[in-house]
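See below for the structure under consideration.
The complex appears here without one of its protein chains, the remainder shown in place.
Then we have subunit A:
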Amino acid sequence: MAQQIDYVGHKDDTYVISEGLSVADSSSKVEDDGEGDSDAPAIFLCGKCRLPFGDSLSWAGSDDQQNQILLKCVNDNIVIGKEPFVSGTSEEQRCLAVHLTCRGCSFKLGHMYMSTPKSLDYKRSIFCLMVENIESYVLGSPDQQVAAVDREERPVTLEYMDNVEQQMTKIKSLAVTIGQRLLEIEVDLQCKSGTT
């Protein structure tokens, strides 16, 4: 009987702890709201008609001198030209490339090298896009308007829920490990009490 009461007491404690956790969570969320994620990806759009064609998750580098960004893959809003042209001003850099244009408005967005000399191998067969002809949008941009709802009444975002779910999974597996460990201790204790 005493154990039963004890147990209920512990249960209450557990509840308080979980409440404490949720408070900590919401405060960390406040921080999230304050500053935009610096490592958030960007998507890239045609500079003229804003059709999105790719994003920084397929980032392959950049060429700052030529003001280009390099992407490993894009969607079919980019049309790969059929007519190769000779690219490169210097003899050494000369090679063949095709134009990349926007499917929506035929705006020239960049090119793709079909063959390269050694110095340009890092650009071969990937999408080279001219920064001045494209636009970008960073996810979760701080430049957004926020709904005029009291902080307490704000619903959590789906992304936040995902985060909670992930944490839950981790806690669950932690609980399994702890359970395993407890069982070992139990077996241990049983063995020892058997010998004495």
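Please note the rule applied: a contact is a pair of C-beta atoms (placed from the backbone, for glycine too) under 8 Å apart; a residue touches a chain by one contact, two chains touch by 3 or more; residues count from 1.
The rule we apply is simple: contacts and distances are computed from a predicted model.
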Name under which UniProt lists the unshown chain, selected from "Putative tRNA (cytidine(32)/guanosine(34)-2'-O)-methyltransferase", "Protein Mis18-beta", "Rab5 GDP/GTP exchange factor" or "Ras-related protein Rab-20": "Protein Mis18-beta"
Residue ranges of subunit A at the interface with the undisplayed chain: 3, 6-7, 10-11, 14, 25, 28, 32, 37, 39-41, 43, 45, 49-55, 57-58, 73-75, 77, 104, 137, 139-141, 143-149, 153-159, 161-168, 170-187, 189-190, 192-194, 196
